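Heads up, one of the protein chains got dropped from this complex, but the rest are sitting where they should.
Chain IDs A and B follow the sequence of writing; residue 1 opens each chain.
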Amino acid sequence: MVPRAKSEFGERLTPLQEWGRAALTSGPRLAWIGLFLLVPLLAIIAISFASRGTYAELEWRFSLENYARFFGFTRAGYDPLYLRILLRSLGLAAVTTVLCILVGLPLTFFIARLPRRFRHWALILVVIPFWTNLLVRTYAWQILFSGSGWIAAAAAALGLSPPGEALFPSAVAVLTAMTCDFLPLLALPLYTSVEKIDWSLAEAASDLGASRWPIFRHALLPQIKPGLSAGGLLVFIAATGQFVIPDLLGGSKTVLLGNAVQQQFGFSRNWPFGAAIACAAMAIVLGALWWFSRSTGEEGRKAML
Amino acid sequence: MEGGTGFAVELDRVTRRFGGVVALDGVSLSVREGEFFSLLGPSGCGKTTLLRVIAGLETADAGKVRINGLDADHRPAHLRPVNTVFQSYALFPHLNVWQNIAFGLRMKKVPAAEIERRVKAISRLVQVEELCDRRPSQLSGGQKQRVALARAIVNEPKVLLLDEPLAALDVKLRKALQRELRGLQRRLGITFIYVTHDQEEALVLSDRIALMRDGRIDQVGPGRELYERPRTRFASQFLGSCTLLEAALKRREPRRAFVDTAVGELAVAEAPADRERFTLAIRPEKIHLADNGDGSRENTIRVRIEAVVYAGAETHYELRAGSQLLRAEMMNTRQPPPGLAAGRDALAWLPPEALIVLED
Partner (left out) sequence: MRKTSLPLWCAAAFTFVFLYLPLAVVIVFSFNSARYGTQWKGFTTQWYATLFHSPEKLMAVRNTLVLACASTAVATVLGTLLGFGLSRYSHPGKRVISSLMYVPIVIPDIVMAVAMLMFYSLLRDWLGLFQLGMPSMILAHITFQIPFIALVIRSRLAGLDPALEEAAHDLGADAWQKVRHVTLPLIFPGIVAGAALAFTLSIDDFVVSFFTTGPGATTLPILIYSSVKRGITPDINALSTLIVLASVAGTVTMALLQRRNLAGEEK
């Protein structure tokens, strides 16, 4: 009932004093973040409006050319290459999210049913792969999907692909790797919701004669919505901006936003255009976040932590 | 600015607001040195806030606080000669019992030998000597409370503030510790200011009680005075309970006044000079019940017994006279008369001296 006193001493600091104290502790840190985070981000936005000089140096000429090109309006006519890349990225991200949900739901339910003392460790087991190097995990899929591996053999046996052929680069490989890599990202927030499920609702539904699917849909699904959407959002965002996975497993047929950005900073040396693509990616991410916080509010934000 | 007025703590129109809520509304109070003073009231009445203002953990928006005669308004908590025993004990989990108790002395840079001496003496006084090496997580509720007490007392504060320290303990332990606290306070002679919502606890422990409601002080005085002579409806219902009767003055006489109430004409010992209508209150144990007798004595009314509740040491009676409900209690020193059963009629005598005139 009694809120904390406003200052360390218990006395009321004048607003000025409080700011002063805050400035002293947070100041340097905020300055750092401001400097090293904000400014680069602003730099990206600024550069995205700049142009590329003849020798690939940066020319500070304001131009919307980069964004136009992104949307397909190149000098050589309409070529929605990057729009296609955008759609492909979003599509793959969406499919990844769905796959993660499909695999993640049983997993989290399972953990929630475990005796209490095992739950913490089960979750740690889920989290550990997530904190290992993404690069390592991704190239491992190259090994797994190689022509002489057993996955390829199984696919051949099922008639899905010619024997001996590697299963990458392909969209399937990218999807598999992304699902595997981002699963923990969904599982953790989802788990916080699943853990709090009130099973009596399901029991009541069952008691009233509902079968498995309706029980899930009406009694359980609404309860886990916050965690589900938070986790799904995280996966979607991560998948949208991915670079490493499509780079190693995707080849030229599965160029995503991340690869496109990297190309512009790599051999194409068109920084402004790369900046434009990056801005587009950022806009999508921020848009998704904004939409998310609008539709779920405080609950969702808490689930995310 | 004078010292030695005999008042340990003085509050002068202290006000504290939180956002739009007024937690303390112009509270004025004086606590005498060496007194066991209680702040009593329901949750949300501001008693804890008041304590924290005295401790320096909160600052008043208006008004003055004087501790030992000196202005304390601008002194931060760590410089006030006041220590607090928190409701949750707030023992430092990363220190053991000995280090907890010694904490305040260490902060004040008291020499090590002296710390050793004082901590030892206090831990013996409060009976936590054998626990000195343990961590708070290894202590029981009662032990934690003692350690919290020791930690505060070892600093020899002028005033000790206690915020519902026994609230988390079970009844038997609470009663035992109440006795100990009282004895401790007497022995040490420190002024205790004690916050509680338990009126029985306040009555048992205190020299004086301040009854609080909605950020204001309702009534201050020794427990007996608060109980026998409550001044407001709230006071009458918070400490014990009362039957309330609306009264209209009929006539005055030298030693009596006569009023009209829902149960008929009653005689009261005194009536307020300035009002014609007022409220009377009477404690349940002051109503005399009889199953028969002469109904002609003044202030005797016919009642119907609606319920009889056996409560161990007493029996409670719920009575009705017309539209008025009354509550009476009788000690079970003897078998109660069989005529006093539910559904029966009885006679109730309300002694004029027991009818308290309320101020609101």
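Convention: a contact is a pair of C-beta atoms (placed from the backbone, for glycine too) under 8 Å apart; a residue touches a chain by one contact, two chains touch by 3 or more.
Not measured: the values here are computed from a predicted model.
Q: If I consider the whole complex, including the chain that's not displayed, which of A:Leu92, A:Val235, A:Val255 or A:Ala278 touches that chain?
A: A:Ala278
Q: With respect to the chain omitted from the figure, which of A:Thr96, A:Gln242 or A:Asn270 is a touching residue?
A: In the complete complex, the chain left out is touched by residue A:Gln242.
Q: Residues on chain A that touch the omitted chain in the whole complex?
A: Considering the whole complex, chain A reaches the absent chain at 4-6, 8-10, 18-19, 21-23, 25-30, 32-33, 36-41, 43-44, 47, 103-104, 106-107, 109-111, 113-114, 119-120, 123-129, 131-144, 146, 148-149, 177, 180, 183-185, 188-189, 191-192, 195, 199, 202-203, 206, 234, 237-238, 240-244, 248, 258, 261-262, 265, 271, 274-275, 278, 281-282, 285, 289, 305.
Q: Taking the full complex into account, what residues of chain B touch the chain not shown?
A: 55-57, 76-79, 82-84, 86-88, 90, 92-94, 103-104, 106-108, 151-152, 155
Here is the rule we go by: only the chains that are shown with their structure count from here on.
Q: Round to the nearest whole Å and give the separation of the Cα centres of chain A and chain B.
A: Whole-Å distance between the two chain centres: 59.
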